[in-house]
Structures are given as C-alpha cells and as structure tokens.
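Submitted below is the structure of interest, expressed as structure tokens.
Of the protein chains in this complex, all but one are displayed in their positions.
Entry: chain A
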Amino acid sequence: MAAKEGKDYDMHIKLLMLGDTGVGKTCLLLRYAYDSFSPTFITTIGIDFKIKHVELDGLHVKLQIWDTAGQERFRTITVSYFKGAHGVALVYDVTDRDTFEAIRHWVKQIQEHAESNVSIVLIGNKCDKEQLRMVSRAEGEELAREINAPFFETSAKTNINVEDAFNKMAVMTKNSMMLQESTSRPSDGSLMVDDPNVRLTGSGKGGCC
C-alpha cells in the first residue's frame, strides 16, 4: 500500500505550523489546502494534519502539513514532532502584539527541537484588519531579517498571500533538501520523514536539477 503510494509523488515534505493560540494557523492551512475559509473555526487540540499535492519546478511534491495547538500545555507533547520537519511556518497575528513578541520564543523552540537545517517562513496573519493592527509591517520585516526567514503578511479571510507564503516555504524546503541530497551525503535522519515508506523518491532527479 505504502509502496503504491510512493509512486504518486516525487518528493515528500513535512511542514509545521507554529505560533500562539488564535493567530489563525488553522485558517491559513484550510485556505491553502482547500482554498476555503470557514466562519466556524475551532481550537486546535493536539495536532491536525492536512495533505496537499503541489507541482514545484516540475516535481510532484506531497506536502504533509502539521497544524499544532498554540497553547503551551500541548508543547511537551508536540515538540517531539518538530523532529523530521523540513519547514516551519511561524505565524503571528498582526492585531495582537503578544503573539508577535512570542515569535522569538518559538524560534528558540525550533532551534532546540527541530533539525538545524529546517526552513522557516515568518507570517503575519490577519492583515485585512488594518484598523486593528498592532504590529507594523516593518516590525515584521525586521524580525524576519533577524531570524533569516522570508516574510509574508497574509489574510486567510480575504486570501492575501496565503498561497505565496506556503509555496515559498515549499520551494525553500525542496531546494534545501535537494542541495543536501546533491552533496551526496547519505540521507540522514533529517531527510527522512516520519514515515519510512514515504521517502524522498525524487532524489535522483533532485541531483540532476
């Protein structure tokens, strides 16, 4: 079964959504995965998953996106899933200063628990609520430079920049993985996703590109 599954994509990427509770991680994901925005949103408890298949530079990429609960309480359990993630979307809410301040804390968590070569994208969500903004775009850009991550301001509600942000993360991750492959290092743990059967199948092609 898993072997069959291996044939319908060239590359498998594991992405992680991190950020404080209520910043709109799940909404961003729903917008990206299903292009939908549900007015009925619920609290993420533990972990949610979404799968999205995309074409990136001619490669069929399967994105496995892990949506985590924002609350501290679940972190003791969810940090163990940081391992093996290829990319992280760090999300804050532009109308909530605290969530922005917490980004540094999240970065620390990533450094502690995720792979060292993990790609990060910083996302300031809810940019449609201009009148309620508490974090300026410039502040977001500054922080992005500081942590060496591309920066996007998005709105899941009005569908601004959502696809761009995710695609950027996917492309970065893909390139980083291929670079690592092409250095002909045997694939170490960092390149393996949690599923041994769902491995990078396009590694040969990756080398060529």
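As a working rule, a contact is a pair of C-beta atoms (placed from the backbone, for glycine too) under 8 Å apart; a residue touches a chain by one contact, two chains touch by 3 or more; residues count from 1.
Quick note on the criterion: contacts and distances are computed from a predicted model.
*Asks:* Select, from "AP complex subunit beta", "Rab-GAP TBC domain-containing protein", "Proteasome subunit alpha type" or "ER membrane protein complex subunit 4", the UniProt-recorded name of the complex's unshown chain.
*Replies:* "Rab-GAP TBC domain-containing protein"
*Asks:* Would you mind spotting which of A:Asp57, A:Glu142 or A:Asp164 touches the chain that isn't drawn?
*Replies:* That would be A:Glu142, which touches the missing chain.
*Asks:* Using the definition of touch stated at the top, determine which of A:Cys27, A:Val88 or A:Met177 touches the missing chain.
*Replies:* The missing chain is touched by A:Cys27.
*Asks:* On chain A, what residues meet the omitted chain?
*Replies:* Chain A touches the missing chain through residues 1-2, 5, 21-24, 27, 39-49, 51, 64, 69-71, 73-74, 76-77, 93, 95-98, 125-126, 129-134, 136-139, 141-143, 156-157, 194-198.
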